[in-house]
Structures are given as C-alpha cells and as structure tokens.
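What follows is a set of notes on a single structure, which appears directly below.
Missing here is one protein chain; the remaining ones are kept as they sit in the complex.
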C-alpha cells in the first residue's frame, strides 16, 4: 500500500518522521477511513492507541511514520479528514534489515514469503497475508492451516 | 453521586443489572458528558473500554451497573445522549461487604475514611478522595502526602 | 453484513448470546481475518479488547453477539480460525429501537440515513458510512464534509 | 485551561517538548488529580495510555506537551504528585493552523465555534464543548441536539 | 497452575462463574501480585482490562473465571489483596473441546504439545510454552525457532 517503498538491502534511514495527533472529537467510523487515506498517500505505517484525555474523554492518539518529503501530504489529509488544528512531529532513525521475497508452492497455489536476512542468514520468514487469505477463501481452508503449510515448506 | 446507595451492612444483591452499548460513531467529548449524566441518574458504576470494531474502527464499549428498577431511566439517557439504537443487558449478583465511615483528624482538617469490615475486623481503609483533594488544594500540599498522613493516623 | 438482520420495529430480543474467547497465542494478522469470517457467518457484532494475561502476555478478548440458533456456527469458526480450545457464553437481552431508512439527496448523490424512532419521534439520524465513503472517494471530498452535508439536509 | 495559549495565526512552533513518565505504583484516583494540576500549570496537553509493564503490571504512560520554558514547572508537579523518580523528554515541532472564533446564536443561547482556516478557507468548525454543555444542562436538551443545531447554523 | 483442571474430553460445563471487580485505587505493582494469587487458588483464568472510570481515572477491570465451588475462595483473596468492597459475578457456560497431550522430540529435547480434537481430528496444536522457554534458555536459541521446529515435527 506504500507508494514508494524503502529499498530491500539493509540500511539506516535518517529521513523518517513520526507525526502525532490527539483526537477527542471524532468518531471511530471516520478514523477507519482516515487510516486508509494515509496509507494510500504513502505513509509507511499508521496506527492508533486509545488514550485518556481531559474531562473524562476517551480519545485516540493517531501516529504515523513517513519520509520527510511526505510531511506536507500527510498534514493535508489530517487537516481535511480529521478534526485537528495542530499536528506535531519529530525525526527518528529507522534501521531496516535486508529482505528478500521467495515463492513457496503449496498444494493450493503459490505464496510469497518475505524473509529477513542478517549476515547472509535468514532469521525471519513471513508468509504474505494477502496470498494466504486468498487461498483460505478460495479453497475454504482455515487461514492458520495455510500458514502452517507454508511454514513447513520453508527451509527456515 | 449514586441516587439510592446500597445499605452499609454486608449483603448479597440479586437485583443488579449490567447494561452494555458498543459505540463507533460518537466522539470522546460526548462520552465524557454521558458518563456524568448516567451517574446523576443513579447508575452504581459507569466505565468505558477501548474496543476494536469492524472496518478498522476504534470504538468504545460503555458498561454500566444499575439496579433493575433503574433500567428504563438508563435506557432513556443512552438513547438521548449516545448514538446507539440497541441496548443489551443481563443480570448479575453483587456481594457487598459491610462498610462504615470514620472521621480522621489530620493537621489540615478532617477526612472521612471508608472502611471495609469482615467478621468484625477492618480489612480495608480508603480515605475519601474529595476530602483529601480539598485539603491538598487549600493547603497546597501534594495529594499523596495527604493520603500518607491519613493512613498513618488510622489504626489499620 | 449480518445474514439475518433483526426486524425494524421496536422489540425486546431474549434470544441473544454473548460468546467470549481469551487469546494469547495468535497474531493480529489472523484476528483481522477472523472478525470478517464471523460477520459473514451471521454474527450481530464482533469486537476485540486488549487484555493483560498471565506471564506478562498482552492478549485479546474476542467478544461476539449472535442469536442462540447461531451458536454452533460461531463455535465452528472460532475453533477453526483461532487457537482456542474453550468457548464460553451467556444469554443477554437486547432492546432494539424502531428504525427506518430514509434517502437523502446531496449534491453528489443519495445517501441512506438510518433513523431511530421512539414514541413516533426521530431521536437519532446516522448517515450510512458506505454511502458517504463512496461519495467521498468518487468526488474527492473529505468524508467529514459529506457527513456535514447530509446532516444539514435532514430535518432532525 | 492553558495558562499561555499559542497565537491564533498559522505558525510552526519549534519550542515544544514532550515529557513522558511510566507509572506502575500509583492509583487511578491520584492520576485523575495529577492531570488537572498539570493543565492548571500550563501544560498544552496531558494524556494517559494503558501500558503493559514488567512483572505482569498494568501501568500508565503519562505524556504531556509543554513549551520548553515550562519544563521545570512540569517536573516539579510530576515529582510532587506522582511516584516517579525519573522524567524523560524530547523536543518536537508543532504546526498549528490559523484559528478564529465565531459566535453562533441558537434558540437556547450563543455558542462559540472554533474554526480552522487554511488558504483563507474554513476547513473545520468545532462548537465549544463548555458552551454546548451549559445549554444542554440548563435547557434539558440532549447534548447531541445542541451540537446538531450549531452545525446547522454554521455556513461550513 | 490451576488446582483442579477440567477433564480432557469434550464437555459442556454449566458450573462456571465470571467474577468482576472495578479498581481505581490500587497500583499496578499489587495487581501483578494479585493475579498470581488467584491462579494459585484455582482460578481457571484471570485477566485485566484498562478502563476509563469517573473523575478522569484510569482504572482496571479485573475478570476471573472459576467454578462455582471456588467463589468463596476467590472473594477471600479479592478482599484481602485488592481495595474493593464489592464483588459481582454471573454464571456462564463453557464448551471445552477434547484435548490430548503428545510428546515431540526436537534436537534440543522433548516438548509437550497440547492438541485440540474434534470428530476425531486434530484441529489445533500448541507447543507448551514452558517447555519451549526452557529449551530456548538452555540452548540459547530464539524462542520462535523452538516453536518453528516443533511445528515442523508435528503431523498437523
């Protein structure tokens, strides 16, 4: 969903920003929509936490990660689609590991697996959710059975 | 804040009800207000939890405890002040311990302490928050210092 | 999304059940999937809360509401798609208000509005999210502007 | 509640600080009190999140935003009123939009509405909660009805 | 940790109780301790949720499941170890699936795996956490590697 994904080799990215907004006058319905808009516009990640705000208000802390050059695009969406008049942010460093994508053949079709590599060794293997979900729905098997099958087929 | 408080002797109350409402289209601002209204109308307790609802919506689960005879009053407020069209509830049993209220004299004034009694013995002593708060504000002492002082003066 | 929706007139439903499952050995990825499956199979509502479980584990409490006749279908999905070996449930009463659906014409197209009725009076008007979302996306207007427009056009 | 509010024109504020404290040995009663004290002393915002801490402890993460010159005042309160011995903080940037305040006449009295302005255009209109609450209580109308009325009267 | 565990064959248990307590005047430190005490005394499960209580208080909802005959034991601990003066509860039904325990030999030692059985078929396999943890610590391998190994060795 990310418009310009980071490269696949191991690298340190110093150009990342975390944006935060506190919201106590917006409904959950709208927040579900806002998350999608932010991803579509190139946010690297977006997530909410429940917070306790003044006057006994359950509120939401919206957090998002984006590259510095995307700040203005994110602000634009936050102003248009949420109820905030103020947006705060600060820089952070992201260390991304080398990743590669392999293809695993299951009895129901192929699944992409994202692998994390360090010192030439695979330390992580994550079956792509969308592939597994498509198989689970098409073949009417439990999702967890699809994952289990993929894990078995990987030489971890 | 409760309109008709339960009696102070130990008893089992079989006439209590828990009411629940899921909310995904209301703001935190309104929810702060609703809580007060429900207490004023005689709810024994009201509390919110953050929940994950469909379509990526952060929602709120409103729960309240009231006696069976108060159900209609509670429903009325929930319909008027929240955005729900459905209200669910079920009975529960409440075991309330014997409680008594004693007066503790601190250097800044008196504080009511609520005590829990079982088999004639005090197993719990809770200084009243509003009393301690009033002292903390008037005498400009930290709230925790007021509590500490009260605890010292109680023969626990 | 509900397979057999409750009727639109005001009624008390005594045939509802709440099912609960505690989960500490399942990933968030799978839980997103499970929620959809339960709705598709006829759950009236499904929601998660974050809970603190033993051994310092962040866990999830899955709750769902369904009619008594759907219990077996729900159990089947929970066993197949989650990691639980035990499912608990209890009956509850649901009071549902009269609801009717009206059509509101905005400058961008029509939106269904769900209204709550009590004693012949409208006490609640909720624009349908999917209609508003479709307009927001097609006409590239902020979602909140679509809602604001609909609210203006309703004689609340 | 903020002692020295930021200006109303659009501006970037580079002098803001976020302070954080983790708390696992304080009661909810005291935390309700601490929030008020921090706002009174000039915090721009204060909010809590529930966190999972070591040894199976549900804890609270207290976060607050203040200007750099207020750090010492905030620390003082945190040490006096909470149980922490350590306070952490870091700078952040706040982009605040132009805001103006208009007066809306409802059938029950006037309500201040805070509006957000960008490129000379209103993109946000928030009725002041305290005004709406006062009307709701005095005229015994649901709070949501007051908001709905105000929204209708604004030329958004 | 449960004193009298339920039987391993599939069964419906109608003798289960859920106990609930709201807490806003107790610290996280004590709550970590209380959970262990309740498990030791025979609770089938104990878990906390963060709740929003009156007067801006972050509170904790303690929930526990136990058999009807254990209610008094649980109450005793709740009164002694928490700050509550009232305890509420209601009955629920638990449907437990057939479970059996198999032994899986890994390169580092054996691991018990709990399996769920329905219609004679294994639909669930959960490696015992304590076994995997002991191996991970003794052999200095990542815990997830131990689980992955066990899953591979099971004929799921």
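Order of writing sets the labels: A, B, C, D and E. Residues in every chain begin at 1.
FYI, a residue touches a chain if its C-beta (ideal position, glycine included) is under 8 Å from a C-beta of that chain, and two chains touch if they have at least 3 such contacts.
The shown structure was predicted, so the numbers you read here are calculated from the model rather than taken from an experiment.
J.: One chain isn't shown here. Among A:77, A:94 or A:154, which residue touches it?
T.: Considering all chains, including the one not shown, the answer is A:94.
J.: Have a look at C:16, C:35 or C:111 and name the one touching the chain we're not showing.
T.: The single option touching the absent chain is C:35.
J.: Please identify which residue in A:15, A:45 or A:107 touches the non-displayed chain.
T.: A:45
J.: Going by the contact rule already stated, which one of E:9, E:68, E:100 or E:144 would touch the omitted chain in the full complex?
T.: E:144
J.: Considering the whole complex rather than only what is displayed, give the residues of chain A touching the chain that is not shown.
T.: Given the touch definition above, chain A has residues 1, 16, 18, 35, 39, 45-50, 65, 90-97, 99, 114, 116, 118, 123-124, 126, 129 touching the missing chain.
J.: Going by the touch rule given at the top, which residues of chain E touch the chain that is not shown?
T.: Looking at chain E, the ones touching the missing chain are residues 29-30, 33-34, 80-81, 83, 129, 133, 136, 142-144, 147.
J.: Please identify, in ascending order, the residues of chain B that touch the omitted chain?
T.: Interface residues of chain B facing the absent chain: 50, 52, 54-56, 58, 123, 142, 145, 148, 151-152, 156.
Just so we're on the same page, only the chains that are shown with their structure count from here on.
J.: Using the contact definition stated above, find the chains touching both chain A and chain D.
T.: B, C, E
J.: With centres defined as the mean of C-alpha atoms, identify the chain lying farthest from chain D.
T.: If we average the C-alpha coordinates per chain, E ends up farthest from chain D.
J.: Please flag the chain sitting at the greatest distance from chain A, going by CA centroids.
T.: B
J.: Centroid from C-alpha atoms only, then distance chain B to chain D, rounded to Å. What do you get?
T.: Whole-Å distance between the two chain centres: 24.
J.: Averaged over CA atoms, how far is the centre of chain A from the centre of chain E? Could you give it in whole Å?
T.: 30
J.: In chain C, what residues contact two or more other chains?
T.: 49-50, 52, 54-55, 80, 83, 90, 123, 129, 142
J.: Please categorise the chain-chain contact pattern as a line, ring, star, complete graph or other.
T.: complete
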